[in-house]
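Only a single protein chain was left out; the remaining protein chains are all shown in position.
Chains here go by letter, A and B, matching the order in which they are written, and residues are numbered from 1 within each.
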Amino acid sequence: MIGLLASLLDGILVGAVYGLAAMGITLIWGVMDVINLTHGAMIVAGMFGVYLLAGTLGVPVYATLPIVLVGGFVAGVALYWIAVHRVIGQPPLMSLLSTFSVNLVLIGLGTAVWGTVLFNVQVSLPGLSLGRYTFPGTHLMAAALTGVIGGLLYLFLYRTRTGKAVRAVSGNREAAELVGIPTRRVLALSFGLGVALACVSGMLIATLFPFTVLSGDAYQLKSFVVTVLGGLGNPAGALAAGIALGLLEGLATPFMPVSWTLVIEFVLFVVVLVAFPGGVLGLRRARAH
Amino acid sequence: MSALLAVEGLSKRFGGVHAVEALSFAVDEGSILGLIGPNGAGKSTVFNLINGVIAPDEGRVSFRGADVTGAPPYRVARHGLARTHQIVQPFMTMTVLENCIVGACFGRENLPLSRARESAREAAVLVGLEDRLETLASQLTIAGKKRLELARALAARPTLLLLDEVLAGLNPTEVERMIGTLRAIRARGVSILMIEHLMQAIMSLSDRIVVLNTGRKLAEGLPEEVAADPLVIEAYLGDPGLAGTLRGASA
Partner (left out) sequence: MTLLRRPFFWIIGAVILTFALAPTYGNNVELRESLLLAAVYITLASNLNMMLGYAGYVNFGGIVFFGLGGYFCVWLMSALGWPLVAATLAGGAAVSALALLFGLGILRLRGAYFALATVGVNQGVMAFVTNFGPWGGATGIYLSPALFKPLGGPAQALWTIYYLLVGVMGLSLYLSYTVKSSKFGLGLLAIGQNEDAASVLGVPAPRYKAAVYSLSAFLPAIAGGLYFFKGAFIQPPDAFDLQLSTEVIVIAMLGGQGTVTGPALGAYLYEELRGWLLTSPTFSNFQLVIAGGLLLAIVLFAPGGLMGLIYRRWPRLRRILE
């Protein structure tokens, strides 16, 4: 019983990071109605980012966070201009396929360079012991950092002018343009932010679990499940739903082989989408076309 | 005259806002009913509730005696109710004729492809697009697209046509022309329920008017009655010249 409790608590910690990853998806979706299928690849980019910086260049692991954050942002803005900008007004099919194709290219390049071997980021951090169970220090640190970043995102969106512009564009792009907000720049910035969140979540996940170039798919799926659970366009909901998913995994892992977890998450994804189009926790958002 | 469309006690809430509240009115066969009201009064929502895009929280919609409350849009269309949109939505990569054929195929008459062409062509001719049948919808002007939207709805040979601001964005000549087209449509036996902001047009076209304000019916009656109604004039306050226009148009 205590084992289960420990598993659940650990699930909350890991789930927070899932929530962070999902925030990247939900932000981009909320602002510009685009499903970013490069999300998985950018998570992997964050993973390899910390691996290279910490492993090869000797940067202390957690110090890589701001570097990965900024790097992810720059990459995101570049991605926006390359793949998304041209297809913004077009049917959603187009942005789906364009981000999908970039994902193919990135993962293809990744496998060509790094193959499909497992990589690991070594972090030595004291854990927290409660009775017989130790919560890995990395898990605690990751959850804490997630909280910090989540808080920063909230401050940005609700306490800065640019953040207000982002929320305005997200609500009604035409109206925002009419009041003089440079919408294209806001879109690029939002995309950059979403990708930065993906990269940072990848960096944190790398401190928790081993990974390969192909790990992105699984985490992308988890991000989507969390996003639909939490309500599309709702970052706070994403965090909450991420923790919920972490709890679910914590509940399931002692009892079930890992290969089935993913299937269950897929089924959950489809069921939630069909039953709750607005997300379980989220608001139904009427989009003006 | 029997009621073609009857709306009873229709209500819809979005969050805490009453978009439409306890609305009741009827459209008689062979008539034109105008639906007017200040911006945000809920007129487009009423259309959405009638043709099934949104399901009402309360109330009933009956069309030709059948209860169509909350029925999906395609089923309502099959009953013989066609609708145009405020923001036109033509099928961009199809030609004018093809757009109309879609209307003819899937509307009230549910025609096979071979016979749909004729209905489609007739509808296009009625709105004046006969010389642009092979033009892609994306290449039409706004006025052309509005006419296409109308033709497409007509091609289905509906019994009732719901028009959502079909005159918006047109210049005076185009407005004249469209009014003529609407009269011709009515002459063919199609009843019309129309939302419009162009006061002179809707007052001269409509047999009866229903005025909506913040989701509720404010007034109903003949155009000249409505125009003289102090409640209606008050609702449009902020545009004092309007009161004079209303009285002038129905004189």
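One rule holds for everything that comes next: a contact is a pair of C-beta atoms (placed from the backbone, for glycine too) under 8 Å apart; a residue touches a chain by one contact, two chains touch by 3 or more.
What you are looking at is a predicted structure, and each value in this text was computed from that prediction instead of being measured.
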Completion exercise
Contacting the left-out chain: of A:Leu93, A:Leu118 or A:Val179, that is A:Leu93
Fill in the blank from the handout: In the whole complex, of B:Thr93, B:Thr141 or B:Asn171, the residue touching the missing chain would be B:Thr93
Practice task
Please give every residue of chain A in contact with the chain that is not shown.
Solution key: 35, 37, 83, 86-87, 90-94, 96-98, 100-109, 111-112, 224, 228, 259-260, 262-263, 266-267, 269-270, 273-274
Exercise for the section: State which residues belonging to chain B touch the missing partner chain. Expected result: 51, 53, 72-75, 77-78, 82-83, 85, 89, 91-94, 98, 101-103, 105-108, 110, 112-113, 116, 152-153, 156
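Methods note: only the chains that are shown with their structure count from here on.
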Fill in the blank from the handout: Rounded to the nearest Å, the gap between Cα centres of chain A and chain B is 45
